[in-house]
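Yeah, one chain of the complex is gone here, protein chain that is, but the others are all in their spots.
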Amino acid sequence: MSPGDLFQQVLEVVIAVFIAPLLVGWVNQCRAWLQNRTGAGIWQPYQVLHKLFRKDAVVAHNASGLFRVTPYIVFASMVLAASLVPMLATALPFAAAADVIALVGLLALARVFMALAAMDVGTAFGSFGARREMLVAALAEPALLMVFFMPALIARSTSLGTIVEALAHRPFVLHPSLAFAAVAFVMVLLAENARIPIDNPTTHLELTMIHEAMILEYSGRHLALMEWAHALKLVIYSTIGIALFLPWGIAEAGDWPGLPLAVLAITLKLLAGGAALAVVESVSAKLRIFRAPEFLASAFLFAVLGVLTHLLLAGRA
Amino acid sequence: MSLAGQIVNLIAALLLLVSFAMLSQRRVRDLVDLFMIQGALLAAATLVTAVATGQSHLYYSAALTVALKVIVLPLILRRVLRRLALETDVELLINIPTTMLVGIALVVVAFNMAVPISQLAGTITRGALGIALACVLLAFLMMITRRKALAQVVGFLSMENGLFFAATSVTYGMPMVVELGIALDVLVGTFVFGVFFFRIRETFDSLDTSHFEKLKDR
Partner (left out) sequence: MSQFLQSPLSSILGVVAFWLALGTIGVALGRDRDGVRFVYPATALGGALIAWLAGTALGADPVSLVLPLGLPDLPFHLRLDSLSAFFLFLLGLAVTGVSLSAAGYFRAGSSPSPGLTCLQYHVFIAAMVMVILADDAYAFLVAWESMALASYFLVTTDHRHEEIRAAGFLYLVVAHVGAIALLVCFGVLQGQAGSFTFDAMRGVTIAAPWAGVAFSLALVGFGAKAGFLPLHAWLPEAHPAAPSPVSALMSGVMLKTAIYGLLRVTFDLLHTQASAWGVVALVIGLVTALFGVMFAAVQTDMKRLLAYSSIENVGVVLGAIGLAIVFRAHGMASLAALSLVAALYHCLNHAVVKSLLFSATGAVLHATDQRSLGRLGGLIHRMPWVAWLALVGALSLAGLPPLNGFVSEWLLLQSFLFSPDIPDGYLRMLVPLATAALVLAAAFAAYVMVKFYGVVFLGQPREPSLETAHDAGPWERAGLVFLAVWCVLLGLFPALVIRRIDAVTVQLLGEGLGDAATRDWLFLTPMATERASYGPALFLAVIASAVLATFAYVRVRHHGRLRRAPAWDCGYPAQTARMQDTAEGFGQPVKQIFEPFFRIERVIPDPFDRAPRYWSKTEDRLWYWLYLPVARLVAAVSAQVARLQHGRIQWYLVYSFVTLLALLIFIRL
């Protein structure tokens, strides 16, 4: 682990953490444009965070310690997850501690804590939000794992850095199975980031919300951390998607001159991805909650099918 | 593997993806859209094979595919949809995840069936044969699980797409005469179906094929 690598690692995490609200602001702004609204501007999420951090935290009378510690655990998990995803360069010293399976486990850890905290106060909304979130996760998480397995099979490694290096820097080979993985991944991304058609990030209509129902009891700095972690999760998922399916432009280990190019590439890709997300959200309708399992089961089966296709086509080549 | 082979394999995978998308689709209108995409992919695959192998009849075949499957048939189907003012959701006999699970099993079977044949074939795209076979079986499955007659027509047409792709991937396409004949058949078949739809609806006030059970002699 060279100091250079470590510097790069820390730099990546810091960038990811601090641009996270910006990405959310960008997606919201795009949505506003698509819906003929002026929008609040791309810096709005920062202002919201700032406001929340300044306010007192109001905690329900019967909230336990679990409720208060959860925002920190969720935020820290997301920071660690961000440090595992190659965004600018593939050399990540922390990545040895956790491969893609552990990354999925880490996201699950954050989610389970969030669900438990939602049940802690014992309100109707919190507990049904937790239930729905766990249901969505129980179907989306296997799909995500299966999505990861395909590139892992191609690269013969479960370490994300190695996978991305294999995909980005080896001779150009088309992998048909990645098409399935990409479709499944987009579906998982929508579900896991509480986006339409599974959830609506702007709703506070009781019967439809999932993520918002879970964090309903949070306020002040706790809510700020939860929101920030949520934004960070979107960055993590976007960068995972970019790293797996559009890895071109990422810098290799020790490739310092390649970094500015990588920064440019990731900026463009995130802008495009955010806009695409806004389009998807604007053109689709939210599904009934009992259609959601169908949607996610499709994602899961697409991912499984991708692995199958990979084995079949690769077996003969 | 050559670049052309890779591209055809990619298109093959996309075809399979579209077949599964059809299985998981509830709306007839979206089914028609997917059918159109399938046709376009098919034409692209034929074109790539044509460029790679220099077989001129494949160009005609690609053009024919575009004309018929991307333009004419979807137009007809949309027209029928509009005229019949079909409700948007298709009723399914089996729920979607189960259908897709069965579909995955079919894919496994199809691939294993295709192994010996594709080893015989010497074309650049022989790996795609399994996928073509899978597409045929999946289209069949879709016809079985849908209630609305229109979905069954789309399934029928998509089955033909699978066959066509199988032919291209194993033998670089069928002779032109055969292909023209099939194209004509499909077109006529669609017209006949179209006529039938109107008759069916007049008789039953619905396009739900489960009403056919009433036709039984008692």
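Order of writing sets the chain letters: A and B. Residues in each chain are counted from 1.
One rule holds for everything that comes next: a residue touches a chain if its C-beta (ideal position, glycine included) is under 8 Å from a C-beta of that chain, and two chains touch if they have at least 3 such contacts.
Just so we're clear, the structure is a prediction, and the values are computed from it rather than from any experiment.
With respect to the full assembly, the chain omitted from this view is in touch with A, B. Within the whole complex, the absent chain has one touching residue among A:T123, A:T208 or A:S282, and that is A:T123.
Touch with the chain that is not drawn comes from one residue among B:V51, B:V108 or B:M143, which is B:V108. Note that of A:A76, A:L246, A:L259 or A:A275, the residue touching the chain absent from this view is A:A76. Residues of chain B in contact with the chain left out of this view: 104, 108, 111-112, 115.
The missing chain lies against chain A, touching residues 53-54, 56-64, 66, 72-73, 75-77, 79-80, 83, 94, 96-99, 101-102, 105-106, 108-109, 111-112, 115-116, 119-128, 130-132, 134-135, 137-139, 141-142, 145-146, 149, 152-153, 156-159, 162, 204, 206, 216-217, 219-221, 225, 290, 293, 300, 304, 307-308, 311-312, 314-315.
As a working rule, only the chains that are shown with their structure count from here on.
Of all the residues in chain B, the ones that touch chain A in their complex are 1, 6-7, 9-10, 12-14, 16-17, 20, 24, 95-97, 100-101, 103-104, 107-108, 111, 115, 118, 126-127, 130-131. Taken in their complex, chain A has these residues touching chain B: 173-177, 179-180, 183, 293-294, 297-298, 301-302, 304-305, 308-309, 312-313, 316-317.
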